[in-house]
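Only one protein chain is missing from this complex, and each of the others stays in its spot.
Chain naming follows the written order as A, B and C, and within any one chain the residues start at number 1.
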Amino acid sequence: MPLTPPRRALSSDNWAGVHPEVFAAMAAVNDGHVPSYGKDSYTESVVSTLRDKLGAEQVFLVFTGTGANVLGLDSVAFSHNAVICASTAHIFTSECGAAEKHIGCKLLPIATSNGKITPAGIATHLHHIGNEHHAQPSAVSISQATEYGTVYSVDEVQVIAGFAHDHGLYLHMDGARLANAAAHLGEPLVRMARGAGVDVLSFGATKNGALAAEAVVFFNDALAKAFEYRRMQGMQLSSKMRFVAAQFDALLTDDLWLKSASHANRMAARLGEELAAIPGLRLTQKVEANEVFVILPREHVARLQERCSFQVWTEEITEARLVTSFDTTDADVTAFVASVREAVGS
Amino acid sequence: MPLTPPRRALSSDNWAGVHPEVFAAMAAVNDGHVPSYGKDSYTESVVSTLRDKLGAEQVFLVFTGTGANVLGLDSVAFSHNAVICASTAHIFTSECGAAEKHIGCKLLPIATSNGKITPAGIATHLHHIGNEHHAQPSAVSISQATEYGTVYSVDEVQVIAGFAHDHGLYLHMDGARLANAAAHLGEPLVRMARGAGVDVLSFGATKNGALAAEAVVFFNDALAKAFEYRRMQGMQLSSKMRFVAAQFDALLTDDLWLKSASHANRMAARLGEELAAIPGLRLTQKVEANEVFVILPREHVARLQERCSFQVWTEEITEARLVTSFDTTDADVTAFVASVREAVGS
Amino acid sequence: MPLTPPRRALSSDNWAGVHPEVFAAMAAVNDGHVPSYGKDSYTESVVSTLRDKLGAEQVFLVFTGTGANVLGLDSVAFSHNAVICASTAHIFTSECGAAEKHIGCKLLPIATSNGKITPAGIATHLHHIGNEHHAQPSAVSISQATEYGTVYSVDEVQVIAGFAHDHGLYLHMDGARLANAAAHLGEPLVRMARGAGVDVLSFGATKNGALAAEAVVFFNDALAKAFEYRRMQGMQLSSKMRFVAAQFDALLTDDLWLKSASHANRMAARLGEELAAIPGLRLTQKVEANEVFVILPREHVARLQERCSFQVWTEEITEARLVTSFDTTDADVTAFVASVREAVGS
Partner (left out) sequence: MPLTPPRRALSSDNWAGVHPEVFAAMAAVNDGHVPSYGKDSYTESVVSTLRDKLGAEQVFLVFTGTGANVLGLDSVAFSHNAVICASTAHIFTSECGAAEKHIGCKLLPIATSNGKITPAGIATHLHHIGNEHHAQPSAVSISQATEYGTVYSVDEVQVIAGFAHDHGLYLHMDGARLANAAAHLGEPLVRMARGAGVDVLSFGATKNGALAAEAVVFFNDALAKAFEYRRMQGMQLSSKMRFVAAQFDALLTDDLWLKSASHANRMAARLGEELAAIPGLRLTQKVEANEVFVILPREHVARLQERCSFQVWTEEITEARLVTSFDTTDADVTAFVASVREAVGS
């Protein structure tokens, strides 16, 4: 059965398919019998490579970003704890309350205009420490890149990590788009999380060109205790794990992760620049990773979406979110910009 | 990086890889952009086909068998309820307490010698109905095929379903190996669950040759209420769903599911027969699906495992579990039987 | 062992003891053997009286306000749901995340300056309805009286109830201080919740002079389904229930609940008036129930607390919370006002 259009979109990086090299890596391991549930030597080797590249103590592969976030946070929060995050955080807004359900904890949001939080924001939730009537903050979670496509510098993360640790809080990083952030900053992976003081990282591959592959990465060995049981109980343990491992293997080979993320970022940058140049259009966020946020004239939105699907992020102001991916082409950008120019008569 | 041996095994059907036609189907949909999270027309079409073939009201795709079981049971049990199952049930013994954690309910086991339960066994847990101090049974769960490779006839399931419904209980079926059961019985899929009175089915594709694909299947529309939220919150929603759908598509095309399961069953049958013919060896279960349980001489187990990996199911009596899969070959069976014969000097 | 000072306080209505008539009622039922867990005829009779006075479908007795709130909300929210409430709500700020832990749901706060919410505030959380990535609002919860001692009129609650119901949301009322609100409004109990459109009420007795007695009150029979199991599983079922019932019996006899609440309100009103008359002092909230919020000069707070304990509610502005109870005396008020006058040199 053939797939039906729309065939090109800027809706999300998970509207893209799987990078051909990732597919090839999966095919390459599809031979014979190997231990299930990640006990095979291939998975062990990929995990070891991940550990090296990230400077991590322990790495566990899972299926989804929500799975990685929930299980990662579960290692830094008991049910009586609270996790402090941006009000725009995926864990707060877009995971259907998975953290609350699975961990039983509270999430305490910080209002933010660009998706980034600061120690001052964290501090607003540090009341009532030691008072049994109030959920006790145990961790901070930041998204890198943020849900607004902005990126923390390593310095900024270090400042947050320092503040968190000074206040007895762990730092979790939702790195669903860590590759895009690293590509933007030009920093090696080891600097992005370990070097920045992160304790637990959700390292995403899916949005970077994988099929369904994420990793929970611990930079603090003690936090990983009993994680293998929590992953199984949390329904995130793949029986045919070699195929999850293969996805990471492909992305880590010859820096495919970086090439793909850099490409997506470049497409977003070009898209942002060309849209910003159209009279009457306004970008609402800096374009740093692979997302462009732009206010479009309300009357043109529906027709533009028909030509190339995208999401209206803030309905009230018809702020659109445009997401590029490893397979976004220059032609896609050109076509979309042309559509907008045509629509607004520019 | 190459995979290392062991290359042939009888350890589990998830030591096998992915059926080539399943791989091809995934590759065939890896083009262009489509809506994520299963909103694409391809997934909708595959779900519709599944609904037709199973006679189901609603079908939802997930990643893992434990995910399917937990989310399926979550639709028939509140936290104050209990689910009655065989003491050998995967949900009871092998999912690290996922049902208890996720649903908060109790699981009430029935002792069984062959993995199958009966109304008489269920009845032993129907005390204290209406007494607030006791978790109230709300569902029965059976595995088809069972964890012992045995298969309920459709009649047997109907009797259980009738008894369950008469007592206000729903019937859940863990169909991780439903294909093997259907192949053994020669029954169409629609008879296996809907025709047998099942309310909720976990329909497994992974052990049948898929990569990671299972379905939660509802034959009672009311039970599916809000399931899409529970799947998301339960971390079982795939962003690039078309690839999960493709796995089912391949298996449903030209009855690949049935051919694969029939082949696996045939290999198990031959294995069982030839082992049973070896003096001193004893099968402990009827070989109906794709599993053989046989008591091996303790002193030979380690060496046999070196040649061809398998699991010792019951350590005390060195009962081995041998599992065949879609890719088990006649040569595999011949080699294993020869190893055993050589070992026992027969 | 004697109790040590402080003997008089304005810290909270749960710093008070038990009303003598409540004690007498408990003593009066302390004779002989009766069925446990509320199956005694005395409890049944008190529950029946509560049902009549409140116009309720079903009433269940529990120990604590948090227990009543959590179990009440559990009947109007699944784990994938969200409950909308004031950012000042006890369920949001002061129950250590009990709702998140027990129900697994999200709480969505509305900023408020006086503890009261409006349909406009509720509407800000009604995005993403039907989108599986977002916890779905299923209920609104309001506190009556609020945590700021303010009171919704019956009309105001009706407007909220109407808006909630129009949007498919249930209305829960945290009535830990419902008696004080009813006393302020001069409304009968039946008007306060049922008449105002509430679906589930936590009806508090403890702050009204009981020892430990609250009720979960259902005005919608369907919501009470299986509540007896949830209460037991929720650890809120008293084995010697007659003594919980006796507390309600005493408060309902000769309107003791109303006399006690009216007295506490009067003390708060006098306290508020006299403090407001002191030059330089400012009340931050209307005094409607039994609480006074006043900004005190920071330099005098510690010494004033030594004389008569109270809580600083907002540290940054030294906003004090003064709570009166059934046993607050005119002398208490006089003494506290005198202390403040002396401190500020007025």
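The criterion applied here is as follows: contacts are C-beta pairs under 8 Å (C-beta built on N, C-alpha and C of every residue); 3 or more make two chains touch, one makes a residue touch a chain.
Treat the numbers as computed from the prediction; the structure is a model and nothing was measured.
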Options A:Val76, A:Ala89 or A:Leu237, residue touching the unrepresented chain: A:Leu237
Given that one chain is not shown, which residue among B:Asp13, B:Asp40, B:Glu95 or B:Glu274 touches it? B:Glu95
Touching the hidden chain in the complete assembly: which of A:Asn30, A:Gln136 or A:Asn180 does that? A:Gln136
Looking at the full complex, which residue from C:Thr112, C:Thr206 or C:Asn290 touches the chain that isn't shown here? C:Thr206
Please identify which residue in B:Glu132, B:Asp199, B:Glu228 or B:Glu274 touches the non-displayed chain. B:Glu132
Give me the chain A residues in contact with the hidden chain, please. 37, 78-80, 132-133, 135-136, 226, 228-233, 237
Across the whole complex, list the residues on chain B that are touched by the chain not included here. 79-82, 93-97, 100-102, 104-107, 127, 132-135, 315
Those residues of chain C which, in the complete complex, touch the missing chain: 1, 3-4, 6-9, 11-12, 14-18, 20, 23, 26-27, 29-37, 40-42, 45-46, 63-67, 70, 95-98, 101-102, 206-207, 211-212, 229, 232-240, 242-243, 249, 309
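The rule is simple: only the chains that are shown with their structure count from here on.
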Nearest whole angstrom, what separates the Cα centre of chain A from the Cα centre of chain C? 42
In whole angstrom, what separates the CA-based centres of chain B and chain C? 50
Where does chain C touch two or more other chains at once, residue-wise? 79-80, 132-133, 135
